[in-house]
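Written out below as structure tokens is the structure these notes cover.
Here the complex is missing one protein chain, while the rest keep their positions.
Labels A and B are assigned to the chains in the order they are written; within every chain, residues are numbered from 1.
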Amino acid sequence: MRFSEIVERLGAASASSLETHPERDPEVGGMSAIEQPVAGTLSYIESRKYREFIDSTIAQGLILPMDREMQERAAARGLVWIGSCNPRLAFAEAIALFYKPIQPERGIHPTAIIHPSTKLGKEVSIGAYAVIQEDVVLGDGVCVHPLVVVYPQVAIGDRTILYAQCVIHERTQIGQDCVIHSGATIGSEGFGFVPRGDGTWFKMEQSGYTVLEDEVEIGCNTAVDRPAVGETRIGARTKIDNGVQIGHDVKVGADCILPAHIGMAGGAKIEDQVVLGGRTVVSNRVVVGRGTRATIGSLLISDTEPGSIVSGYPAMPHQSWLRSSALVRRLPEMQQTMKQMQKQIDTLQAELARLQGQQGQERGDEV
Amino acid sequence: MRFSEIVERLGAASASSLETHPERDPEVGGMSAIEQPVAGTLSYIESRKYREFIDSTIAQGLILPMDREMQERAAARGLVWIGSCNPRLAFAEAIALFYKPIQPERGIHPTAIIHPSTKLGKEVSIGAYAVIQEDVVLGDGVCVHPLVVVYPQVAIGDRTILYAQCVIHERTQIGQDCVIHSGATIGSEGFGFVPRGDGTWFKMEQSGYTVLEDEVEIGCNTAVDRPAVGETRIGARTKIDNGVQIGHDVKVGADCILPAHIGMAGGAKIEDQVVLGGRTVVSNRVVVGRGTRATIGSLLISDTEPGSIVSGYPAMPHQSWLRSSALVRRLPEMQQTMKQMQKQIDTLQAELARLQGQQGQERGDEV
Partner (left out) sequence: MRFSEIVERLGAASASSLETHPERDPEVGGMSAIEQPVAGTLSYIESRKYREFIDSTIAQGLILPMDREMQERAAARGLVWIGSCNPRLAFAEAIALFYKPIQPERGIHPTAIIHPSTKLGKEVSIGAYAVIQEDVVLGDGVCVHPLVVVYPQVAIGDRTILYAQCVIHERTQIGQDCVIHSGATIGSEGFGFVPRGDGTWFKMEQSGYTVLEDEVEIGCNTAVDRPAVGETRIGARTKIDNGVQIGHDVKVGADCILPAHIGMAGGAKIEDQVVLGGRTVVSNRVVVGRGTRATIGSLLISDTEPGSIVSGYPAMPHQSWLRSSALVRRLPEMQQTMKQMQKQIDTLQAELARLQGQQGQERGDEV
């Protein structure tokens, strides 16, 4: 693809080297990372912090921030460049221009076992050895990869993709344009056991169901459980990574980003546009306010304010955590300081006592 | 189902509105959560903390604690109610009255591949594309869902359910009435590598096996490894949630509750009736004493006393953790206090020196 075509097709591009060097319009073979540049490709630099890469890259061009100095530096090396207010987004858009995802075979594989009650939309693909049980609805263009199991009474919206080995449990409702990655389990039984009082546990049947709204992604080996009654719900456009646990009765809002190994205990409520660091834990019934950000590995045992940034285990406001965690490291030093202070106090006490004694004596002398 | 029938069938019910209002005996359509009440259903309230819900619920009845005020408040709104010393247990029992779990097709699916050496009990169900290898014993009423793999020399007790995509590795022994959820792996190889001393690792063969006693549940994508020699064992009636790791040679006692994302390193020993919070880690060979409780996200690197409650990362007695973790947040304040104390000490020293100097001078004067 010609460089000029990329520039034209990138929505996020605001400027390019074509303005000053229209004659530089090479064929571009693809995209590459700035740390692993490949000749004949475009790479990208997020910010001035990485600008040294401009001088050494073997890529033939760069997506750059709107920074004239960086752009001139690239041009001086004969590189083509695209300027963007969001270079990472422009890079992602450019990858999409080149990338041709693997297309599974169209149609229904003869080994797929599909219950006669299944309602199939148009142009559905179902892979080898997939098993679709009774009363399932698959929308138009749904793509079921090999070895997937769909339990009864599931509805799956148009164009949703179920990758290999995932399991969709009974009564689950999945919206349009969702992606369920390999090995994920949606709508499995919540973990509900009630103490009988004699040290044993009574299983609470999980009669509820799970809902994924439109454009949700669920990562590999992630589980989204269904509750005893009512629903577990993941809001529209929320993206969930691998190995995540979404407990029964959790409500996740729209446009959230939940990286790998996050765990949400039963009844947690995550409002819209929450972005958590990987490995974060949210405790039972905790409400994570709209737009909250948590850094990697946080433990949220109490509600967070909308728009807050939290860190720590347990979590606290990020600024407090920065100070507290720095001081945890300095506790041995603080202890040392305290010991010295105690010595100083002891010395002061001794000297004061001596002084008082002297004064008493002097006064006694005077008497 | 009539309200009066529910009252009659609930073992845990101690009282009900039928005593004072026998004429109120509506048809009940099911159960619902107090935060998501559904008209025509019963809901439940665990404790006085949630009693405000009585005034606004659209449910037609409530399971309540043995609290006369709450019961009268419900009756005053025309609601039917059931009183119980354990409302949550009564709620769970009531759900079970209504819930009809999905029943897999009976019998052996023609696509299931079953080694001729398999010993099948009565009324065994085996789903599509399940694979049962040699020398496996399946007890009466065992239910193997689609796409399950059972490796050789496995024994599975009566009425145990294996959900879709789970894998039972060689030599595993599973008791009666167990439930293995989708994607779980039982009896997989323990992680055993011995340093050779030259920076490389020798694989220790995992020749042992895994035992699940009766009525054990194992969650989705959980792994229970087998050891190099001997056995990994999960005690009767212990319930394990999703994404848990049980390392080689771990012994878990009876009636334990182990929520999602718990990890147990090799050789850990969990005694009976232990209840851990989700995401807890137990280090190698640590012994968790009978009845220990750990709060969410704890790290147990040393043994716990029977009956203890622990928290923290690493864990300590819960009461200590409450104090310590509150003080971690207040470290910046403590540091500030120390600085002020240091200033006060410095001032005291200076003033004392001045005083000593004056006194010396005065005495000098006197001399």
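Here is the rule we go by: a residue touches a chain if its C-beta (ideal position, glycine included) is under 8 Å from a C-beta of that chain, and two chains touch if they have at least 3 such contacts.
Treat the numbers as computed from the prediction; the structure is a model and nothing was measured.
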item: Among B:Pro104, B:Gly157 or B:Gly183, the residue in touch with the chain that has been omitted; value: B:Gly183
item: Residue among B:Val131, B:Ala155 or B:Ile309 touching the omitted chain; value: B:Val131
item: Options A:Ser117, A:Ser302 or A:Gln349, residue touching the unrepresented chain; value: A:Gln349
item: Option touching the unshown chain, where A:Arg24, A:Arg171 or A:Arg237 are the choices; value: A:Arg237
item: Contact set of chain B toward the excluded chain (per top definition); value: 113, 129, 131, 147, 149, 151-153, 165, 167, 169-170, 183, 185, 188-189, 191-197, 199-205, 207, 221, 223, 225, 227-231, 243, 245, 247, 249, 261, 263, 265, 281, 283-284, 299, 301, 313-314, 316, 320, 323-324, 327-328, 331, 334, 337-338, 341, 344-345, 348, 351-352, 355, 358-359, 362
item: Where the missing chain touches chain A, by residue; value: 30-33, 36, 86, 88-89, 91-93, 95-96, 98-99, 101-102, 111, 127-129, 145-147, 163-165, 181-183, 217, 219-221, 237, 239, 241-243, 255, 257, 259-261, 272-273, 278-279, 296-297, 313, 325, 328-329, 331-332, 334-335, 338, 341-342, 345, 348-349, 352, 355-356, 359, 363
